[in-house]
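A single protein chain has been omitted from the complex, and every remaining protein chain is retained in its original position.
Chain naming follows the written order as A, B and C, and within any one chain the residues start at number 1.
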């Protein structure tokens, strides 16, 4: 931690800060420059007490945190990449894993058709929402447990592993009964009771970055899950909110190489929610693979014209299949196995 | 709803969209312009089915929603402003209500001192977190029920009404037992199970705008609560996330007049979280009042230098008192009672 | 300046950085923490050489600049507030100055009517664009020199000082012949040849913040002007670009207290461009005054329904007058003279 004093700070201001630094269990290393003093905060003290109070001292301009606040999710804790093993399906390392399926489970027929298309196209995992976080209370909220049952049946039928969202800490147990991977949606990236609850299970978790989440907040959300003992966390990038409104969100693809530097966890990209239009999905999916992502979470629908949610951003089965085919030589070029 | 067809759309594309519009229960009103056709979607059909599918049709450029999707929170449902009555303390109308207190309840002594300062300064309500949503799992998470008890005791002592955050749907009942107002934090604006749960109580709710929430999403979040039968919702603006990093968040103060046009619900401003620095709080608080807000949610701390959270953005008791005094003539100028 | 080394940086990496720091004329002050080393860069060396190269060294995680890079525009250079004197009309200090007029000068009649309304309402300065930066090349580009002449005539008629935009370094001399204040538009905040050119004149400058400009970039833009010898710079805040699309831009009103801390230059707010709608202008104007701004740059039009540009955000004369009246008691409350 570094405390930057204002140029106008007095000797007394500096002394008072040094005292506080010591009280927090650190050693202060003041560095008197021409313009202003900078105080290095060194040692193993009460980081939080310092961070929450030093800025309140007169003469302090800024408190800059240097040490990364996440531990288990960081590269320093574990330098080699984590490969999450979902009952034989691997995410991470040199694998590139397709997770495909409809936004919502709408009916058994729709789901089974989508599952077959996902499998035929090359997916190893089936996505599909049974509990849906909808912006409006008057929108279709999902088939709930019935949807979960269909997902489990589709797994039986196709062998695809099931990833589905859980929104409520009270439903974690129920969803985990049916799902192979628990998805935490973007709106819930900082829903800490929910993160703690999935952290108590031993079901792998797909954690989506919030529309407004910094990398630091994203990794600290993963930390909430891992701190509970569940280390099987996959990070999913799905678009942030910016001034750009021609796409549903803005895909921040640089997150792939940046997170790769910071964390050992696998990184999955959702091209459907980030663009909001199936037409852009193949271009963005190829880019995600070339950038070094570990997998794709992609919406497909057997009949987008009659979808109950996200029709415009769902690939048709034939488009999905074609896209995967086109991605194979890219995978080879970047050393990934599809 | 309006469906904008691409300039290259064929007669067949247009026809297919018209058929779908009818299937959804609406009447299509096509308007053939020089460049492209625009199809008005008129009547009372299945809005959601249309919205989630029309964009998937070939030749469709854009689907624009015209009608506001919120009902109970909108001005059309109730044109006159809502005044929430919290056991005698009023928020909304021509009242300007101060809610002040520490970020976290840290101890009985700290809370009582803060409560007395809040009261002495002119506040009618006491804020203070017992359950804290912290970015890191290793940070102080609040005193939990013990904190709630202190809050209730401080109410006994001072007569101030208590507003405190609830994060977990499983704890709504517990928090409502002690609190006069349930606060939903910015990270939980779209935590729908939580919104539904507080919607079932008859305790007033202070709903904070998410860092990335649009006005539409904000009002739909209020709608989730109101749809459950709890109409006592207050909206709280606390800063959005933008490229500006010199303040903790960016206060979007235009939200005050814009929301005033869209909704009848009271609008409260949080100057502490939006700026992140106590030095800017008086300026922003005055601006909020002048812009037409109905109240202020403001962090004060008897000893910011030893705060366990948010020290740098907490006003000292004397600064709070001074600020309220300075705001009185502004309140008079804009017709608000402090 | 501070160089943060990666936790994995070797002794050799650190040494190499220290050598470079010395080569740039500074003294390195390394601080070895538990996790990583931080090197303070102290003294008076070649700041730019250091900033542009240190990040390229292996083992360097981050280079943090501490010292503010602006000089003339900063508070340290001149602690007391600058009052710009425009031929008797003062901006800054305890003055609150209204600058009002149409977006574009459309005709002599329109301008004169607007000028009279501005004066009647309480403005001391007349705004109006003769050279217009329009997003489309096919839009009305302004009356150019004819517009400037009308502005000068309106000054004769009303006594109002004239503020008008200059876009092209080749036209600075021409515009300065007619104008009392040269306006630099938001799109040109980092148009350095233009800034240098107005810096050579002795005409006061109203510099607008770019839609995406940080405070640092804003003050460095002012610095470009001041470095040329022209110290009469007024800063104008007009809304930044964020994800919010219900208003034309997002007014970052916290810029008022933050800039007040950083600079001695006067701060003017443009409520018209920031909101894009005349309905929100009074609320935002009052907020700007209460927050501590020094003036308002406000669009008014005698007949918004027939405006050639910005009709929807222009106040009618009677609304302007009414707004100024309502602002007077607020001005008194915050110690400003209208």
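Basically, contacts are C-beta pairs under 8 Å (C-beta built on N, C-alpha and C of every residue); 3 or more make two chains touch, one makes a residue touch a chain.
Treat the numbers as computed from the prediction; the structure is a model and nothing was measured.
Visitor: Name every shown chain in contact with the chain that has been left out of the document.
Guide: Contacts of the unshown chain, counting the full complex: A, B, C.
Visitor: Check each of C:133, C:159 or C:329 against the chain that is not shown and name the one that touches it.
Guide: Of these options, the touching residue for the absent chain is C:133.
Visitor: Have a look at B:242, B:263, B:277 or B:309 and name the one touching the chain we're not showing.
Guide: Looking across B:242, B:263, B:277 or B:309, the contact with the absent chain belongs to B:242.
Visitor: Given that one chain is not shown, which residue among C:99, C:167, C:181 or C:265 touches it?
Guide: Per the contact definition at the top, the residue touching the missing chain is C:167.
Visitor: Name, in rising order, the residues on chain B that touch the hidden chain in the full complex.
Guide: 2, 4, 7-8, 29, 31-36, 38, 40, 42-44, 64, 66-67, 76, 241-243, 245
Visitor: Could you list which residues of chain A touch the chain missing from the display?
Guide: 212, 214-215, 240, 242-247, 250-254, 256-258, 260-261, 274-275, 279-280, 283-284, 286-292, 326, 329-330, 332-334
Visitor: Would you write out the residues of chain C that touch the absent chain, in ascending order?
Guide: Where chain C meets the chain not shown: residues 20, 48-49, 52-57, 63, 69-71, 133-140, 167-171, 187-188, 190-193, 196, 210-212, 216-217, 220, 223-224, 227, 241, 277-278, 304-312, 314.
Just so it is clear, only the chains that are shown with their structure count from here on.
Visitor: Centre to centre, by mean C-alpha position, how many angstrom separate chain A and chain B?
Guide: Centres of chain A and chain B (C-alpha means) sit 25 Å apart.
Visitor: Indicate the whole-number Å distance between the mean C-alpha point of chain B and the mean C-alpha point of chain C.
Guide: 31
Visitor: Of all residues in chain C, which are in touch with two or more distinct other chains?
Guide: 242-243, 245
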